[in-house]
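Got a structure for you, written out below as structure tokens; questions coming shortly.
One protein chain is absent from this view; the other protein chains keep their places.
Up next is chain A:
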Amino acid sequence: MSVGWLEVVVATLFISIVVSLILARGRHWLEPGFWKIAAVITSSVMAITLVLLTVDTSRQISMGSKRVPSPSVINREIGYVYDAERMAMVPALGKEVGLFGRVWSEEEAEKLVTKGKLVIQSRNCMDCHTLLGNGAYYAPDLTKAWLDPKWEKQLMPMTGAKTREEAMRAFLMNPDKYPTWVRRMPNLKLSEDEAMAVVAYLKWMSTIDTNGFPANFPEVKVSQ
């Protein structure tokens, strides 16, 4: 089912007004009772619409859907390219390249990503960073952190790592050793497993279709 936003807006407003007027007929518009009916009907219409949209949205954002890929996507090459039709930046998937030198099965990938989310919550990442644009504004947004050019330009030389994921793991385990600016990330005592899980999580998160957010992020092409 594809939902049109304009139809939803017009329908909810129309139903709210018409049903309220029908039920309140005979009452003067200055009476509290008139507005009581309008309040109950409008709130109900909007709440019911929200529930219906939630059902549809939940289907479209489940793990493994088109918008939110399944965790095994961490094995693929990830890109971020301009889609002329949608006039927005969208994630792109390339060939299988693995992560940390191996290919993770669906089950292993799911475990890793789940662990990554637990680590992100346990270390309160959202009270400095934003994830999908939500959180605090003391540190950079992490929506596309996996694709950030800074890993290759600065962090790989700094940490002496050969791959992006190794640079990320080294940085996450000792962020205080690799300062990139005056505001430094504190050492949150991530174990090696935890750091790997966070790297996998950030890679997975960069494949979510966020309707073009963040805009203007440098394009990353993938080999097919």
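Note that in this section a contact is a pair of C-beta atoms (placed from the backbone, for glycine too) under 8 Å apart; a residue touches a chain by one contact, two chains touch by 3 or more; residues count from 1.
Here is the rule we go by: contacts and distances are computed from a predicted model.
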item: Protein name as given in UniProt for the chain not displayed, "Nitric oxide reductase cytochrome b subunit", "RNA polymerase sigma-70 factor (ECF subfamily)", "TIGR00266 family protein" or "Glycolate oxidase"; value: "Nitric oxide reductase cytochrome b subunit"
item: Contact with the hidden chain (one of A:V97, A:C128 or A:A161); value: A:C128
item: On chain A, residues whose C-beta touches the chain left out of the figure; value: 3-6, 8-9, 12, 16, 30-32, 35-36, 38-39, 42-43, 46-47, 49-50, 53-54, 56-58, 60-63, 67-68, 71, 110, 113-128, 130-141, 143-145, 148-150, 176, 180-184, 186-188, 191, 194, 197, 205, 208-218
